[in-house]
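Let me begin by presenting the structure, written as structure tokens, before commenting on it.
The complex appears here minus one protein chain, its other protein chains still in place.
Then we have chain A:
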Amino acid sequence: MERHTSHPNRKVPAKEEANAVPLCRAKPSPSYINLQASSPPATFLNIQTTKLPSVDHKPKECLGLLECMYANLQLQTQLAQQQMAVLEHLQASVTQLAPGRGSNNSSLPALSPNPLLNHLPQFSK
């Protein structure tokens, strides 16, 4: 019966049986969910330019988890860009306050009134 459909004399060349395909070692795999479909609370991310994909506006052939991952990457990219902007502003402020002393100024905490610093904790995840 079904036995005939199997491969009784299957002889796969040794080359084929060897690990020609590099094996990916066991590794952590992050979890995703389409949480991005809804707006995060204000305390989550304060990025006004972040546009999160909405399930309602997805094309019919949405890609499920792939879209979640893509949205997550977009979010992370935007986060990084925002962090860069904050750091650049910070550096400019330091340079302005202490001309000629560079950005390694040990008096950095004195700049705390700078509203830009208030954003830092939100990006520190």
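Operating definition for what follows: a residue touches a chain if its C-beta (ideal position, glycine included) is under 8 Å from a C-beta of that chain, and two chains touch if they have at least 3 such contacts; residues count from 1.
Methods note: contacts and distances are computed from a predicted model.
Participant: Could you tell me which of "DNA methyltransferase 1-associated protein", "NADPH:adrenodoxin oxidoreductase, mitochondrial", "Histidine-containing phosphotransfer protein" or "Testis-specific serine/threonine-protein kinase 1" is the UniProt name of the chain missing from the displayed complex?
Facilitator: Its record in UniProt gives the absent chain the protein name "Testis-specific serine/threonine-protein kinase 1".
Participant: Since one chain isn't shown, list which residues of chain A touch it in the complete complex.
Facilitator: 1-3, 5-8, 10, 12-13, 16-21, 23-35, 37-41, 43-44, 61-69, 125
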